[in-house]
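Structure below; questions to follow.
Of the protein chains in this complex, one is absent; all others appear in place.
Going in written order, the chains are labelled A and B, and every chain counts its residues from 1.
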Amino acid sequence: MSDPMRIRAQVQGSGAVVRVLMSHEMETGLRKDAAGKTIPAWHITEIVAALNGQTVMTAQWGTAIAKNPFTQFTLKSAKAGDKISISWVDNRGDKRTDEAVVA
Amino acid sequence: MKKTRTTSLAIAALLAGCATAPMTAPELDQLTQGIMKASFREQGIAKLDRLAQDELQQACSAEKPPSDAVAKRLEAAQLASVRWPADDVYLGDWREGEKLAQNGRGMTWSDPAGVPSGGNCYNCHQIAKTEISFGTIGPSLYQYGRLRGVSDPAAPASREMLRYTWGKLWNAKATNACSNMPRFGHAGVLSAGQIRDLMALLLDPKSPVNAP
Partner (left out) sequence: MRRHAPAVALVAAAFAWPGAQAQTGTADGIAQYRALLADGNPAELWEAKGELLWKQKRGPKNVSLEGCDLGQGAGVVKGAFVELPRYFADTKRVQDLESRLLNCMEAQQGFNAAEIAATPFGRGEQLNLEALVAYVSAASRGMKFRLPQARSEERQMFEAGKRIFYFRAGPYDFSCASCHGEAGKRIRLQELPDLTRNPGDGVGYAAWPAYRLSSGELWGMQRRLNDCYRQQRFPFPGYASDATIALATFMGVQSQGSVSIAPSIKR
């Protein structure tokens, strides 16, 4: 079971800035351990952001995204009290969703 | 672990016992020695004998450097212990020297026994121009041989500089008592062969260090 994401969503003008910090190892599958064995790839493949239940952003992620990734995006229209949810799926099929309220 | 705890309590008692009068410098030195002894353990190839200071390390462990007289005496003793290269061959292969200069492994508790160490040189020095990731704890060595007029290492005129440089690499304290630079040959960190390669990196006219 993965650790919770940290989501901060703040009103900015007529929209909002959303910042998300995710906890994930993001192994590229290119590293080798001390014994010389390749550490298998384990990374987020897709993230989906939704505002009040409606998808507002999706992204396909791969091996170029670093461990414990941070992402930030702006929403053109959002208001205080709106619900933001962020979901990720990784190449092992694990998934996680966390929610926050726009402040 | 229990032993450390008992020693900790003993130190605490020593501290508390002197709670009324401030400790003198020798008492503080003694307190410190006790703390060092109780706090470290051996790990891998790093044994506890590494904490035993030689005279030079002791003299250079104060906040202020030792007096000129003491420094000179220490330097002379270090110089006397330098092992000069066999067969008078000072220079090796600068390509190997560059690899050694890049290599920071060896002698730590996470290093295996019996594996040759690197020279760690780029940690503290600029050396070849192409390497931009260099430290500044030591002076730049870029153009080392060229700046010192060593155009032919085999010439008699170059001998003094060859000896000076070998001395630095073998035992930097021979020319600067409390130098930050390790005594690579003296402490057995690098072999004579490895030092020859570093000498070539610095003094071979064909080394990138000396490229015009």
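Methods note: a residue touches a chain if its C-beta (ideal position, glycine included) is under 8 Å from a C-beta of that chain, and two chains touch if they have at least 3 such contacts.
Quantities reported herein were computed from a predicted structural model and do not represent experimental measurements.
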Where the unshown chain meets subunit B, residue by residue: 1-2, 4-5, 8, 11-12, 15-16, 18-20, 22-23, 28-29, 31-32, 35-36, 38-43, 46-48, 50-53, 56-57, 60-63, 107-110, 122-124, 132-137, 173, 180, 182-183, 187-189
Contacts of subunit A with the absent chain, listed as residue ranges: 3-4, 6, 15, 19, 21, 23, 25, 51, 54-57, 59, 66-68, 70-77
